[in-house]
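First comes the structure, then the notes that go with it.
Removed from the display is one protein chain of the complex; every other protein chain stays in position.
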Amino acid sequence: MGDYGFNTEIIQTDETAERKPVEDFLHRLSLSYDSDVDYTVVMKEGSRIVATGSLAGGVIKCVGVEPEFQGLALTNTIVSHLEMEAYRRNRERLFVFSRPRNRAAFEDLGFQSVGEYPEEIVLLEKPGGGLLEWAMSEGADQERSATEAANVALVMNCNPFTKGHRYLVEQASRRAEELYGSTVDESRGVVHLFVVSEDRSLFPAAHRLRMVREGTADLSNVRVHPGGPYIISSATFPTYFIRNPDDIVRTHAGLDLHIFASRIAPLFGIKRRMVGHEPYCPVTAAYNRAMKDILPTYGIELEEIHRLEQGGRAVSASTVRDLIRQERMDEVKKIVPETTWRYLGSAEARPVIERLKKEKDRRH
Amino acid sequence: MNLIRTGKAGTLESSDVMITVKGHSENRVEIKLKSIVEKRFGRHIRRQIEDILERMEVNSALVDVDDRGALDCVIQARLETALYRAAGIQSLRWEEIQ
Partner (left out) sequence: MPKKAAGRDIPSKIPGFKEIKHFEGAFANTPLVRKQKGSRTLPRLNKIVESLEQAILKSGLRDGMCVSFHHHLRDGDMVLNMVMDVIANLGIKNLTLASSSLTRAHNPLIRHIKNGVVSRLITSGLRDKLAEEVSHGLMETPVLFHTHGGRARMIESGELKVDIAFLGVPSSDVYGNANGYTGPSACGSLGYAMVDAEYAEKVVLITDNLVEYPNTPFSIHQDHVDYIVQVDQIGDPEGISSGALRMTRNPRDILIAEYATHVIEHSGYMEDGFSLQTGSGSISLAVSNFMRDVMLRKGYTASFALGGITGSIVRLHEEGLIKRLLDVQSFDQEAIRSIGENRYHTEIDASYYANPHNKGCATNKINVVILSAMEIDTDFNVNVLTGSDGVIRGASGGHSDTAIGAGISVIVAPLFRGRSATVVDRVNTVITPGETADVLVTDYGVAVNPRRRDIYDRLKTKHLPLYSIEELYQKAEKVTGRPEPVQFEKKIVGVVEYRDGTILDVIHQVKD
């Protein structure tokens, strides 16, 4: 009953003239209007914006209500509207970022916490229980993991899967066996390899997942999982409340890692996370730094491994993409596993490679 | 009525209800009810929803109800809409509406 006399309008998110008032409104509330937003609704009194909220894919963000209009349950109206829009777009799972102090308000709207970076930010999902569902479908054993399990985790994007990745997986496979025992018992000595599911990389998520699966099939203690929305995704990587760009990376990394350490690691019995040393990318380097701070507080050991080098340079996916672009395929062949090489030659990969040649390189 | 996708209707505003329905993986009817008046109207609401499902011949449904104190007429309208959406039916079957 809170919306008497308010007009609800949908913003053309690609029109600067329409975006600007929303941006100004959010700015006054110390919130930012993120560039990845693809749907925005505002409530107006006359021509004045009094509340707004947006969708970026399946993530509700940039929700703000003018202080003097708080207490009218306008947030309920905004979130209801966005939820129906997400439904029209066939998004069954919704996420929202919130300041921890507003958590109860979203819980009241049916959201459930995925994880929290204490004092900073909390990620909620609706319907609740999605993380657990995902973990179970990936074979997590909640009961045994809680007590006896001891496994190693790797998280990779693999855009595409290179010999560098392969080297890291081998190291992890060996370490898991050394430290935690043989693979006879499924709950010990396993490497859980999570492949980033977000489709923002050149190689589609499904292709990357298959390259990794095929490229590690011979390693009997390696389990490959799609990371889903719960590991390094647009859901665990907010850009919402933070103004200072340095803080963005820190907060993103923090939230992602708190979710990993507090929710995912216990379900898979993860005691150690291994990661390749990052000499080039500042964002990844910052993420690795955050791991050093956060993981040990949950009793998870972090092991950073020097990456495989060839010709004095770390073998990296970006090198592979560069070489493909320059059509130096014989050099590509030297630094990717046989399985990836076969994929690159397949009909399926052709459109991807065409696209790669046309555009400038992206980071991940 | 056969539910072929997820159907959703309603809002989370006061005096309204948001209802989400989809086919049940075990081919039965299950109602998940969250209501601000659960203690005093919970059984009544469940019974009403079961009646509507039966009348519309829905035998497999997971019904998620987030009720903010909606009256019977509101619950009925929202549930019927959600069911039609889930069944992919575009036009109303007036004979099924009471």
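Read from first to last, the chains carry the letters A and B; within each, the first residue is number 1.
To be clear about the criterion, contacts are C-beta pairs under 8 Å (C-beta built on N, C-alpha and C of every residue); 3 or more make two chains touch, one makes a residue touch a chain.
What you are looking at is a predicted structure, and each value in this text was computed from that prediction instead of being measured.
K.L.:
With respect to the chain omitted from the figure, which of B:R5, B:R28 or B:H44 is a touching residue?
P.N.:
B:H44
K.L.:
Residue by residue, what part of chain A touches the chain that was omitted?
P.N.:
1, 4-5, 67-69, 71
K.L.:
Give me the chain B residues in contact with the hidden chain, please.
P.N.:
Counting over the whole complex, chain B touches the hidden chain at residues 14-15, 36-37, 39-41, 43-44, 68-72.
In the analysis below, only the chains that are shown with their structure count from here on.
K.L.:
How many Å are there between the centre of chain A and the centre of chain B, using C-alpha atoms for each centre?
P.N.:
Centre-to-centre distance between chain A and chain B: 34 Å.
K.L.:
Can you list the chain A residues touching chain B in their complex?
P.N.:
Where chain A meets chain B, its residues are 1-3, 73, 76-77, 79-81, 83-84, 87, 92, 109-110, 127.
K.L.:
Taking the complex as given, what residues does chain B use to touch chain A?
P.N.:
6, 8, 10-15, 18, 20, 34, 64, 66
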